[in-house]
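Missing here: one protein chain of the complex. Every other protein chain is in place.
== chain A ==
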Amino acid sequence: MKRLFVLLFSFLTLTAFAEAPEEGGEFQPGDMITHHIADDYTWHFADGAVVYLPVILVDNGEFKVFSSHNFYNEHHETVAYDGYALEHGHIVKVNEAGEPLEDHAGLYDFSITKNVASMFVSVALLLGIFFVIAGRYKRNPKAAPRGIQSFFEPIIIFIRDEIAKANIGPKYERYMPYLLTVFFFIWFNNLLGLMPGGANLTGNIAVTLVLAAITLLITVFSGNKSYWKHIFATPGVPTWLAPIMIPVELIGILTKPFSLMVRLFANITAGHIIILSLFSLIFIFRSVAVGPLSVAFATFMNFLELFVALLQAYIFTLLSAMYFGGAVEEHDHAEDHH
């Protein structure tokens, strides 16, 4: 067991720097970090272990599918292919000379990027694990949990009892599928992002935007009469204040998911940046003496990130449940608002 840990640590510390700076060039920590946290058309595990992911383009209604390997020549320089080229991590149209065109109308990029591929991995993992668990409960609901089921049952019970029941109330069952899905999706993807060579999926603002938007839609569509009454005619507030109160309340609907989005994005991205910065120190000082210190700090940060991965999944689920609870809550007592 101890040997396994040692192996794991050396692996964790090695692969973060599998991509060595180009020979002769000055080491740029900023470039290295942005490259690691950004989305990409290739999945770079280590030098020599690169997966070139498919590029799928829709150009004015015409499908184009080819490997992103075509964008790189044998010296790892980017080249144009079939009228397209990579520019600052995006695909643009180019002319024969390889210069980007001004007009990109009608070009849509549906490529399987690193983040999308990583999401597929996590979805396969989630489906695999939870179909097994759900199948066992269906077949014999009275039996004691066994195997992987015993690991996940307390977590599911925790989400049901401490998050859903405590914050939503009697109508909690309708929201359980979403809460469980979002919890395990965020948690699994946070953990996959911490793996060596992992993609920074939950640290991508587009992904967190979609998650927060789903929470917003569920909140708005499950809002009952008293929820909307509190927004458009807040009890206990004089009518002449309505021109101020209604815009504030409407903005309030949007700021909740907005903060969900930024919280998850910034937490995960910040964790990645801190770990990569600690490793960069070795290369900035160009000294072996900095190595052990930097590795010790980075290991500590990695453990902290393991905790943050769980905490952020918990916070996202908890706050979503609180927003749903606020939307379905029944206000029978008028005296509550005095």
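In this section, a residue touches a chain if its C-beta (ideal position, glycine included) is under 8 Å from a C-beta of that chain, and two chains touch if they have at least 3 such contacts; residues count from 1.
What we mean here is this: contacts and distances are computed from a predicted model.
Only one chain is not pictured, and the protein name UniProt records for it, out of "DNA-binding response regulator", "Phosphate transport system permease protein", "ATP synthase subunit c" or "Sodium/proline symporter", is "ATP synthase subunit c".
When the whole complex is considered, the residue among A:T34, A:N95 or A:N224 that touches the unshown chain is A:T34. One of A:V92, A:L180 or A:L319 touches the chain omitted from the figure, and that residue is A:L319.
Note on the undisplayed chain: of the listed residues A:N73, A:N95, A:N224 or A:S259, the one touching it is A:S259.
Shown as candidates are A:D47, A:E87, A:E162 or A:E330; the residue that touches the absent chain is A:E162.
Interface note: of A:A242, A:A270, A:V290 or A:L306, the residue touching the hidden chain in the full complex is A:A270. By the touch definition given at the top, chain A reaches the unshown chain through residues 30, 34, 162, 166, 259, 262-263, 265-267, 269-270, 273, 311, 314-315, 318-319, 322.
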